[in-house]
Structures are given as C-alpha cells and as structure tokens.
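Only one structure is covered here, and it is reproduced in the block below.
Shown here: the complex without one of its protein chains, the others still in place.
In order of appearance the chains are A and B, and numbering begins at 1 in each one.
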C-alpha cells in the first residue's frame, strides 16, 4: 500500500532543522504554551526540560502533529508543516508508554511505518533497526513478552527505522528503573551519534537532560526560561526557577548598593554580596543573587575579607549528612535563613559538626544574579505536584461548574 | 472471620451454585426421558429424543427461526452499536448527553413496555407482524448492550496506540483497520455473543411482535399449557452444551496463553 501523501523527500540521512515560530496552545480552561519560539539545529540532541505540566509534552505533540497549535507555525527543514497531519510529517515519536501495538509481533511493529510509506524492503530494514538495538532475536515475539527495557528499545527502533528528519522522545526512560535508565541514556546517545538524526528529548529529569543533550531548554509554565548547553545553564542560571530546578542553589535577595562596570554589590540583610556585572541579569533595584552549594567553603573562624570573595556569617550548622563522596551541611544564619553547602570528602579538611559556629565564603566569580526581583522559598514541606492532565481536569471542572452542566 | 468465615463462604457459595444448577440439570435429564407427549414424569431413559429431534417438526422450525433472527439481529445490532460506541468515546459532538440517555433508556425500560410500544406502532402504521418485526425488535434491545460492552473496550485502549499509528504514517483508514479494529475485536465478539444470547432467549418482546411466527421460546411458552415435548429439552440442552464448550475452550486457551507468556518472559 503506497501512501502518496507522505513526502518522501522529507526523509533524509541526516536530520533537519526544526523551527517553532510564535507557537501557542490553549486548551479549554488553560494555556499550555504561550508564544514559543524555538530553533533546533539539524543533527543536535536537544532536551526540553521542565516539571510536570510545564507544556513540554504539549510542545512535542504539536511538533508530531498530534495536536494543532492555536497560533504559530512549525517548520521542518524550512518547510511549513503546520497544516499537515501527523501521518504526513517526517517526524517520529518514541512514546512514554512505548505504545507498541500489542496485537503485532516485534518485527511487524518495527516495519509498520515503512510499510505505510510503501517502502519495498521494509522487513530487511526493520531487522537492521532491531540489530541496532540488539533485539533481532526477539523479532517474532509479541510486545507483552518483552521486559520494559526491551520494549523501550523496540519503540526506539520502530521510530529510528523511518529515518525521520526529527525524532521525538517523550520521557522515553521514565518507566525504567534507575540502573536501566543510566544504561539506556548511554545507548540512546550512542545511537543518536551513529544515525545522525535530530533528537528532541522531553524529560523532567534534569540529570538525564544534562548528561544526554547538547542543548537544554528549561521550560516553565508554557515558556522557555533559559536555553543553552548544560554547563552554561548550570553555572549561570538566569532565573530562580532554573537555578532551583536544575541542581540546587542558595539564593539571597537584597538591594543593589553600588553598580560598577565590572561588578555590582548587593546588600543582603546587612551583608554585602558582590556579583560580576556580566553574570548579573539586573543591575539595579531589588535583585536576587545566588551560589551553588559546592562552590561554598566553610570556616571555623571569620575568614579574611577580600575583594574577590563573598563572606557570610557567622551561622550554625544545623544538619550534617555524610554521603561518602561529599558531605552536605545545612547552615542556619540568623539573617539569611538556611544555606546548603556541599563539601567534597578530601580528608584534608576537618568535618564540621551539628551546632558548630561557621562562616561561609565563596569566589565572587561563582555568584550569579537572577532576573527575578525576589525569591521566596517554597513554604510547605512538600512541593505541589500537578501534572498536565490534573490541571486540565481541574480547570475543566471549574469551567463546567461556572457554565452549569453541559 | 478467620477460620469460620473462610469455611462458611465456601459452603454458602457451593449451595448457591447448586441452586443455580438444579433446573439446568433437570432440563438436561428430562431430555433423555422416554416421554411421548408430555414430559412431566420420568418414564425411563432413552436416546430417541436426541436422535430424532426433528420428529417434533414445530420445535425444529421454531429453533431455525430463532437462529435466523438471532444472527440477523446480532449483525445489525453489533454494527450499529460498535459505531456508536466509537463515536461516544472518541469524538465530541452536540447533544452528547441526550444521545447517551437515548442509548441507556431502552435498558431501563421493562421488556413489556418495549414490546407493547413496538406492537402499538406496528399496529398504527399497519405493518404486518412477522420475522421482520421480530428482528427489528431484537436489534433494538441488543443495540444498547452492544454499545455498553464495546464502549468499555474502546475506553480501555491506550490513545497513544492510535497516535503511534498516525505518527508512523498510517492514514486514518489504515489506523482504524490495522490498529483500532483488531484491538476492539475481543469487545465486538463479546458484544455479538451477548446479543445472540439475548435474542435467542427472548420471549416477552418477541411475543408482542411475532404475529403467527414461532420462535423457540414462544414455542415453549405455548406448549407449556399442554406439556412440553422432550425434543424442546434436547434443543435447549444441545445449545447449552455448545455454549458451555465454547466458553470452556476460551477459558482454557486463555489460561494456556497466560502460562506460555509467563514461560517466555
């Protein structure tokens, strides 16, 4: 069965650029994505990172053609595909639930896309794809007879075999246990460099995003907060959300007291914290600055003041947790609240103990200034966990209550 | 409830099973009764009734009618009902609640009312009663049951499977016939079997709309006054054995599949 509607030309040996222009998506009752612009260069491994309900899965579904955007355009390799249907796009998805067809064998699953496109040697190609994921020996089994990790690899083979211009991965490792997940992360990365396709990976696991992707975009509430290579994102977060979602951060809010060409000084409850100007998003008014816990050093006595170091203290150690490689301290300061410090276990520095009086110090160059005016730590002990479907249900219920029964 | 409760529920359940099975056993036993006309008292064992079922011609004819009506009504109800079930789960449309109500109402309507209503309509329009009117009536009450059965199946299919089909270059028609339909098939088969069973055993609605036609249940009803020929028991028992065999085969093959699955993983 030949499917003439599928553009054969869209399938390349290498990936193609993906461009989202002014995309937004509104569902009844809430907005999933607002005015999103995004370009993903061909051949890259791009990760869309964010908490549940941030709009990342919706973005993926828009690109796949499973949802229609409310506004905006989607371009693949420069061609506008906004109005084409899912089956007409040179895009394939590895679904979160794998979505392997339970009534077909593994080889039938993998050959499905090729056969729909009327490709002659579908079966040999499918076997080749199964060899790539080292599962050719189970070609004649049904999906239910495979383990979770094997099903995941079949789902990957079923997508990769089509050589799509763009491969979408929707939390593909979410259902696997930690050990298997680490192993699959490496395999995925290998396969990506082997086949040279553009990968768009959606995940809420920051470690996964950072280890696998060339470029990470952190998404929150339907917007991209910051985008860049993993190291850049980690070392220089632009917003409080990125600073706390991607790793841990100690954040302080205060007024800018002086603003020079090379650095600005912020007064935080009487202590001055300096930030390099090029590492600060805002240079006046009320600002939030921060530092990563592993950049902070603890001292038993007040360290010498120096222009290239920020010093805060004294405070008291209120919690010590030893994890072998490093020790995590929580230091409570009367003026600055709780600060977290990671100290590497070098056996040279002495351990600090609960109740010890300590001073904190870090390199001015490690301080970052955020775009947020102020930051208040989450007040409750447990974080809200609201995923997309729950938000959708809640807002639908609210809407229905407003409008009366349907 | 520890020891005693466990023990008591086995006893109680066993008694309930005996209660359910008594009339079945009775009916089967009396299919072997050497009864001539009235099959009330036990007169001795014989295979004659089984060997010469169609000697009682009217029984066989009634049975044939019931099969014909059952098959046609099942095909109609299953087709219409499956279409509605898919639409209910997969699409948004206006008057959705009205539609759902329209589908559920026949199930909450007593059979006498359904039967009398159709009969009154056929009377007013002037349609002569016969096999056709029986089929119309049976399709009507099977339809709702098909919708409910198939709808549950549609709702249990992971929508991602159809999305995967679309993602893998299947156009809507291919996605339906290669993914949706094969996955719905067990539900459709269950609905069809249920329809056939309902139709085959229906008496009340049939009685209002059959005119001079005789189905198997209506034959039994009419004959009840003067005595049921043992051939009726033969047919009922035969159908029973066939149905039980089908169900048991399905059960056992499911168990075998479970074992095989467990062995390969």
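Note that a contact is a pair of C-beta atoms (placed from the backbone, for glycine too) under 8 Å apart; a residue touches a chain by one contact, two chains touch by 3 or more.
By definition in this document, contacts and distances are computed from a predicted model.
S.K.: For the chain that is missing from this picture, which UniProt protein name fits: "ABC transporter permease", "DNA-directed DNA polymerase", "NADH-quinone oxidoreductase subunit K" or "Acyl-CoA dehydrogenase"?
M.R.: So, among "ABC transporter permease", "DNA-directed DNA polymerase", "NADH-quinone oxidoreductase subunit K" or "Acyl-CoA dehydrogenase", the name matching the hidden chain's UniProt entry is "ABC transporter permease".
S.K.: Which of B:118, B:134, B:164 or B:214 sits in contact with the chain that's absent?
M.R.: That would be B:118, which touches the missing chain.
S.K.: Which positions on subunit B touch the chain that was left off?
M.R.: Against the left-out chain, subunit B lists 1-2, 5-6, 9-10, 12-13, 16-17, 19-24, 26-27, 30, 40-41, 80-81, 83-84, 86-87, 89-93, 99, 102-114, 116-121, 123-124, 136-137, 139-140, 143-145, 147-149, 151-152, 155-156, 158-159, 190-191, 194, 197, 201, 203-204, 207-208, 216-217, 220-221, 224-225, 228, 232-233, 236-237, 239-240, 243-244, 247-248, 251, 254-255, 258.
What we mean here is this: only the chains that are shown with their structure count from here on.
S.K.: Show which residues of subunit A lie in contact with subunit B when the two form their complex.
M.R.: 1, 3, 5-6, 64-66, 85-88, 91-93, 95-97, 99-103, 112-113, 116-117, 141, 144-147, 158, 162, 406
S.K.: Quick check: in the complex, which residue numbers of subunit B touch subunit A?
M.R.: Listed in rising order, the residues of subunit B that touch subunit A are 96-97, 158, 160-161, 163-171, 174-175, 178-179, 182-183, 261, 264-265.
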